[in-house]
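I have placed the structure first, in the form of structure tokens, so that the comments after it can refer back to it.
Now for chain A:
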Amino acid sequence: MSRSALILTRLALLAMVLAAWEWLPRWAIVNAALLPPLSDVLAMFVTILGRSQVQEAVAVTAGEVVLAFMFAVPIGACVGVLVAESEYFGQIFRPMLFYVFSIPKSIFLPMFILVFGIGFAQKVAYAAFSTVFIVIMSAAAAVGSVKADHVLVARSYGATRAQVLTRVYVPSMLPFLLETLRISMIFNLTGVMIAEMYASRSGIGQLIASWGENFQMPQLFAGVMLLAAAAIAFNETVRWLEARCSTWRT
Partner candidate 1 sequence: MRPAPATVRRLIFVLMLVLWELVPRAGLLPELFLPSLSRTLGVLMHNWAEYAHALTVTLYEVVLAMLIACGAGILIGAVIGGLSRVRQLLLPVFSSLYAVPIVILYPIFTAWLGVGSQSKIAFAGVYGFFPVMLSTAAGIQSIDQNFLVAARSMGASLPQQITRVVIPASMPTVLAGLRLGGALALIGVIVSEMLTAAAGIGYLVSKYRTVLDSPRVFAAILVILVLSVLFDALARWVERRALAWQTAGRREPGLPVEETYTGTTVPA
Partner candidate 2 sequence: MQHVANLSELRAKEVHAAAIEVAELSHVYLGRDGKVPALEDISLTVGAGRFVVIVGPSGCGKTSLLMMMAGLRRPTSGTILCAGRPIDVPDPDRVGVVFQEASLFPWLTALENIEFPLSIRHAPRLERRRRAEAMLNLVGLAGFGARYPHELSGGMKQRVSIARGLVQDPPVLLMDEPFAALDEQTRMTMGHELLRIWSQTNKTVVFVTHSLTEAVYLADEVLVMSPRPGRIIDRAEVTLPRPRTYEMMATDVFGRLRERIWQKIRKVT
């Protein structure tokens, strides 16, 4: 299939899903109270965007996301490099890190609440905590991706340590670093959402949870749509950058 045919088919599929979302509730094939028609949700989407309560919530959430990211990424990257560079440390901690992925990190939320209360700091701390492990893993993978041969070649031509770092490590790792950022953001956003939905007085996650509890389905769907759109937009932007940075990779 050609590229344009693919995109057309995808658009057609999307149109079918959207049409079903619009018409199934309208024709009362599904309960409109449970699945409001698309047009109602879109109208609500515009309405809630105009509300100051929602705008404040978006600002709070965005602040939490950005701050948590700024804690998690540098810390995780440093530990990740350590794990990758020292074989001994790697052998000790790698299996532990893999195991951490099977633990529901939300069980530690009560501790974060006890320490930080139910506020901005707690969301940031919990989101950073839930993100740091994946940053460690991907940073270690990024360092591991640097070919020993390339380092050897650079050294044999008399490159200094700094030159090896900037000329070999950074370009080799760049696509992986972007991948790290992208995956970490998914974890980070999830962390903030869980924390906000669990116990909070502000933020988009809290709004979504309370709309759900109060059965305000159009608002709920509009909120989910808002967050999903933001997440997908960030993800696709980084993927686009990744594709541009890795043209030399085959």
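On the choice of candidates, all candidates are chains of the complex that A comes from, given by their letters.
Things worth noting here:
In this text, a residue touches a chain if its C-beta (ideal position, glycine included) is under 8 Å from a C-beta of that chain, and two chains touch if they have at least 3 such contacts; residues count from 1.
Not measured: the values here are computed from a predicted model.
Which member of 1 or 2 touches chain A in this complex comes down to candidate 1.
Only residues 1, 6, 9-10, 13, 34, 88, 91-92, 95-96, 98-99, 101-111, 113-115, 130-131, 134, 137, 141, 182-183, 185-191, 193-194, 197-198, 205, 208-209, 211-213, 215, 217, 220-221, 223-224, 227-228, 231-232, 234-236 of chain A touch candidate 1 when the two sit together in their complex.
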